[in-house]
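Here the complex is missing one protein chain, while the rest keep their positions.
And now, chain A:
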Amino acid sequence: MKNHNRVAKRHPSILILAHKEEDVHGVNEIISEQTDDYSCLIIKKTAFEDIKQLAPKVLLFALSDVKKSICMYNQLIKRNYLIKNHYSVLLCSNKESGLAFKCCLKKLFDSYFVFQPLYEKFRLQLIIFEGLKRFDSASDCINSLNELVQNHDKEINSQIELGLSYKESLIEEINKSRTEVNSLNKGLLDQLPDDISKKLINDLNEEHLQPLLNALEHSISCKLLELVDSLKHSKSLNNQLIQKLEQPIFPNKELSNDSNLAINSIEPELPQSILLVEDNHIYREMIGEVLSSQGFEVEQVDDGLAAIKKIKQHKYNLILMDLFLPNLDGLNTTKHIRNVGKNKLTPVVALSGNKNKQLVKKWANHGLDGYILKPSTKEEILTTIKKVLK
């Protein structure tokens, strides 16, 4: 546990202002993972003088409400108690986030962060990092942030690095092309006989060529980010493909004598295909077995992004999907399904817990065709699915 005494350092780079220490316990813990160069000041009568003496670079206002934080910040600026290029961050509760956003939009505060409830640990650390960057004192933070995230999947890390190297080389190429175009323009300008023509070329360059180059740069950056995303999922797709290839051609279908007769007279009916999207592999396998045992052809994925990959490639008779999924939740995946690809009209059935009725209701507005409460019984699951497929 770090020491959060009122004046723990003589001139800490980061200062957290709060009415009660317990309000910012979580915030203190998160910042202490990033740097030791911070203090927490509990507001008392001498607060203004204390802040002036501490002269922090980054200030986090975590008073009991946004109004009090604004009043205090106004007083500090009015009395000239803060260093000139300080970085101010407004910490607020979720219900006051709109007000905090407005304060940042108007440029009163440099940034804001919702700390009640405290969810986005890394975003807070990123805000602190941005603040310290203003003073060139962020280099230590980069190392500590790197350490915090270095436990991530090695493959994803290497894909990110690969994407960044692609991006750097492309930006370099764009800059090179920009220099070439500029020098070409300059050459043309030098050859022109009068100032009016030169001005025309200059205007053409500023109004058309530069915006085009900027748009090109932006478009390539977006494409690269998409590329990094798709690379992240390539491994899981390969695994699924291998699984699929290893499956027998007609799984779970035992033909009786009667059905042999039927095959002689009519074409065999193709099994109905279901895409099952669920992150918990045990429950996913259970549902998969229930459906396979009824002759459905089931493909399984564990998150929303992998589901989107699948729906781009195949058309399914039904999509059965969990609400809470990693990377992209059920609601947003459904929105995507309804807008893109071969499954715009494919029925989507939600897998959801009893507590999420409001979310399921919201989801229904985006094209949900039914829902199954977890864990449900085999009969309930099959009844719902057969009803939707009719």
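We take it that a residue touches a chain if its C-beta (ideal position, glycine included) is under 8 Å from a C-beta of that chain, and two chains touch if they have at least 3 such contacts; residues count from 1.
The definition used in the following text is that contacts and distances are computed from a predicted model.
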Original post:
One chain isn't displayed here; going by UniProt, is it "Hpt domain-containing protein", "Na(+) H(+) antiporter subunit A", "Spore germination protein" or "ABC transporter permease"?
Top reply: "Hpt domain-containing protein"
Subject >> Listed residues A:N214, A:N280 or A:N339, member touching the removed chain >> reply: A:N280
Subject >> Among A:I30, A:L224 or A:A350, the residue in touch with the chain that has been omitted >> reply: A:I30
Subject >> Footprint left on chain A by the chain that the document does not show >> reply: 25-26, 29-30, 33, 116-121, 278-283, 285-286, 289-290, 293, 322, 324, 353, 355, 374-379, 381
